[in-house]
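With one protein chain withheld, the remaining protein chains of the complex are depicted in position.
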Amino acid sequence: MTNVVEFNNVKKSFKNFSLDDVSFSIKKGFVTGFIGANGAGKSTTIKLLMKLLRKDSGNITIFGLDQDKHNQEIKERIGFVYDENCFYDTLSIRELRKIIAPMYQKWNDNLFYKYLDQFSLPEKQPIKNFSKGMKMKMAILFAISHDPEFIIMDEPTSGLDPVFRREVLELLHEIMLDDQKTIFFSTHITTDLDRIADYITYIHKGKILFSKEREELLTEYGIVKGSNDLLDRDTVKEFVSIRKTNVGFEALTSCVKKTKDIFGDEVLIEKPSLEDIMYYTNKGDLKCTL
Amino acid sequence: MYSLILKDFLMLKKMLLIITGLITLWYILQFSSIFIIALAGFLFISNTGSFEDRNNSHIMLNSLPINRKSIISSKYIGALIFGIVTVCLASLFQVVFYFVFDAYTQPFPEVYDLLIGILCIFLFTSIYYPILYKFGEKYTRIILMFIGFTIIVFGNIMMHLFKDKIETIKLFLSQFTANQLLLTGSVITVLLFLLSWLGTIKIYEAKDF
Partner (left out) sequence: MDIIISNSVKDPIYHQIIKQIKELVLTGKLSEGDSLPSIRQLAKDLQVSVITTKRAYEELESDGFIVSIVGKGSFIASQNQELLKERRLKIIEEKLIEIIEESKLVQLSKEELMEMILILYGDDLK
């Protein structure tokens, strides 16, 4: 299993925020979802990946190549979808194609027109008249028409209706039928990740907390529900964080096995959602002493 | 590189029509060629700058397999091309106006005028782009207005303070022929243009988005 991307000890500081010693990798042939609260560092990481920001220190390799030395070669093989509008809005898709297509050696007009048709996008209208969904489809269109090996998306489905989000996921699944492709996308909409992600990378306050197989994550973590009487100074330490109510507590554990050993039948343990994991982790600290 | 330059012209389709319209108007009003060329250049360059900024296009541009050097170079080369095109257009217009409307005293504009016009474009480019890429569109307008204001005020003050010296300066300059002065001016402007080009590349390469 090869890595398309390797981040090694990357640091980047801003006035109010810093990415602190970030190391993780993105595996080839899989879909990696990138989650984290607002301000946790998702956009910063993606911008570093795309060289929109320059790192303070550390090492970033993409396709095994050093990002600093092989920037153009790398960009030829990457498709990038950004959530804000960054295309010239007075131009039409036809005109944008005239500007963008010559930049790529592997630009494929067959692919371009196929998807243009599939997405039902108008070719000659200025894009400022497009709806949000159409703009996103267009961004995807331009990102995939040069047959990239690696597709990076920054919140591609935010602000889009559920119907459209499903369409995007269908498209991503279609792309992933090819085992040479890799997708990395950041999102808040964890339910989208439930339908496609193979790996999840979670960033929290500028640090990578974990980068794991999604299904494994959902079996290792659990939502624990039980009586408040069960909580004492020692047991509280077993959980990532706890939500106490008048009618019992709900907590997240990062080691279901251990929790089962300690509490046995006294608690109810359920499969967590990614959203649960994010919520509770944000509340507390991550611990796993398995 | 070609498609980058093309983008600047495509971006301003409507504006180019307006500029052509304005040029026509100015010719009707019989403005000097220098003014027309310089102003057309000013409009073109400041509009490409603001369009670029407004559309957040840096993100798209930097995701393409091109280096930052090319992005900036396309701007300077684009300005050069626009200058040449404007000069040709200006000449064409004057010819038309001379023969068709009997305006102007001669069919072709003076070469001096054309040259000075294009030098003005160069000069403006040299000042505009580094400021734009360093400070962004919003502040650039303010800064340019400030610079313009300063020049006017400063110029006036200088004029008053050195009233007597002006004669000496005029005497000094009259030593040289118009050609020599123009040549010196051209060389200085071109040098400034090139320096600005290199400087803006450096600014852009260091930028974080």
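For reference, chains read A and B in written order, and residue numbers begin at 1 within each chain.
Everything below uses one rule, namely that contacts are C-beta pairs under 8 Å (C-beta built on N, C-alpha and C of every residue); 3 or more make two chains touch, one makes a residue touch a chain.
Please read these numbers as outputs of a predicted model, since none were measured by experiment.
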* For the chain omitted from this view, which of the shown chains does it touch? -> A
* Asked: From the list A:Val163, A:Leu177 or A:Val247, which touches the chain that is not on show?
  -> A:Leu177
* Of A:Ile99, A:Ala197, A:Ala251 or A:Met278, which residue touches the hidden chain? -> A:Ala197
* Could you please point out the chain A residues that touch the chain left off the display? => 29-31, 169, 173-174, 176-177, 179, 195-198, 213-215, 219, 271
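As a working rule, only the chains that are shown with their structure count from here on.
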* Asked: In angstrom, rounded to a whole number, how far apart do the mean CA points of chain A and chain B lie?
  -> 45
* If you look only at chain A, which of its residues touch chain B in the complex? -> 47, 50-54, 71-76, 78, 80, 82, 84-91, 95, 98-104
* To do: Note which residues of chain B are touching chain A in the complex, please.
  => 2-4, 6-7, 10-11, 13-14, 51, 55-60, 62-67, 206, 208-209
